[in-house]
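Just dropping this structure here.
The block that comes next holds chain A.
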Amino acid sequence: MKKLIATLLALVMVLSLVACGGGKSGEPVYAIICKDASNPYMSRMVQGFKDACADIGVTALEKSPETTSAEDQIAIINDLVAQGVKGIAIAANDAAALKATIKAATDRGIAVVTLDSDTEGSQMFVNQAGVKEVAQVLVDSVYDMTGGEGEFAVLSASSTATNQNAWIAAMDTIIKGDSKYAKLTWVETVYGDDESQKSTDEMQNLMTKYPNLEVVCCPTTVGVLAAAQVVTNNPDCGIKIAGLGLPSEMKDYVGEGKACPYMYLWNPIDVGNCSAYMIKAILDGKVGEVGTSFTADNEKTYDISAGDPAEKQIIVGPPFQFTGENIDDWANVY
Partner candidate 1 sequence: MSNTVLELRGITKIFPGVKALNKVQFNLREGEIHALMGENGAGKSTFIKVIMGVHQAEEGEMYLNGEKVNFKSTRDAQKAGIAAIYQHVTAYPHLTAAENIFIGHLKMRFGIVQWKEMYEEADRLLSELNADFDSHALMGNLSVAQQQMVEIAKALSLNARIIIMDEPTAALTKRESEELYRIALKLRDEGVAIIFISHRFEDMYALASRVTVFRDAQYIGTYNVDEITNADLIKAMVGREINDLFPKPQVELGEELLRVENLCRTGYFKDVSFSVRKGEILGLTGLVGARRTEVVQTIYGVEKLKSGKIFWEGKEVKVRNPSEAMKMGIGLLPENRQIEGLILDWGIGRNITLTELNSYVRGLFLDEKKENETSKELAERVDTKAVSVFDKASSLSGGNQQKVVVAKALGSDFKLLILDEPTKGVDVGAKAAIYEIMGELALAGYGIIMISSEMPEILGMSDRIIVMCEGRVTGELSREEATQEKILALAMDKQTSTTEGGAES
Partner candidate 2 sequence: MKNTKNKIPGKISGLLRSRESSLLLVMILLVAVIQWRSGGMFLTGTVITQLTQNYAYTIVLSFGMLLVLLIGGIDIAIGATLALSGMSTSLLMASGVITNPFLAFLFSILVGMACGWIIGVTISKGKVIPIIATLGLQYIFRGLTYMVSGSNWVSSDKMLAGYKSFAQGSFLGINNLFWIVIIMFVAMLVFLKWTSFGRQIYEVGSNPEAAKISGIHIDRVKIAVYTINGAIAGLAGAMYTSMYATAQGNMANGAEMDVIAACVIGGVSLNGGQGSATGVFLGAATIAIISKSLSLVGIDAFWQQALKGGIIAVAVLINVIVQRNAARRALERREI
């Protein structure tokens, strides 16, 4: 009797899983790994990546961890290496932890590029916008919104997110480097971990701790949305929100007299799109040394500059400003 159940159990497992097995066609596979599985900004990048793969004629595959943990990303890279994918584009959750695993992949001839958030060992960082350019527009918007003087705070993503930390460091050097910004006081940097609940709590704490806070700058789409909602719910707090946000989410919070006068971002779809072409470029050996430039299959030319911590990086384009007027026509794009 028991043996019957045992064989039945094993059989059922085999059948049910074979039925929904993945495609194993001979076509080369490019994979993309995001910070976590459910971030709307990331899903736009994946969309761009898949379009590019279709143009290039390869199968696209998205595998992301549930939580923003480097541990899970390592396991996913190992799986992809085992499946023999041709290229991996990854938004890293940690600046150092993935180094050995990426090296194991590149040793096997797999092209590994980073996008959105860089890490050691990456062959190229597809930088959505130059760190300095992003920091500059953020500092300028804080300067403009405070009228040149007053308190401001920063609500960031998770404490170990490499791109946010890079922008914050750059903002700091800009403010210290130019007397124009001397009268701005940076009261605190808090971390919302890209969770709406934590970001809301942190925003509320900022409002209570600093009564005459004027601007909160959020270099992350999750933070800027949560902050804008909090400000809209307490209209008399007089705080303005600056930062990087998705037009579709922020369309009823951006504009004159609203919580967020204007904001910046770039098209995540372009970033995903470009990273696929970068993988193709590396595999075709087109990418030269730092300082040289090359044209990828999408007929765009990119010049290679020194990256940190990745050796090489390319800039997709300058940050784009969204104001009350133009946000609506971008809202349905991304």
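Just so it is clear, contacts are C-beta pairs under 8 Å (C-beta built on N, C-alpha and C of every residue); 3 or more make two chains touch, one makes a residue touch a chain; residues count from 1.
How were these picked? Simply put, all candidates are chains of the complex that A comes from, given by their letters.
Computed from a predicted model, the values in this text were never measured in an experiment.
Engineer: Identify which of the numbered candidates 1 or 2 touches chain A in this complex.
Structural biologist: That would be candidate 2, which touches chain A.
Engineer: Residue numbers of chain A touching candidate 2 in their complex, please.
Structural biologist: 36-40, 43, 64, 66-67, 195-197, 200-201, 204-205, 207-209, 225-226, 229, 233-234, 248-249, 251-252
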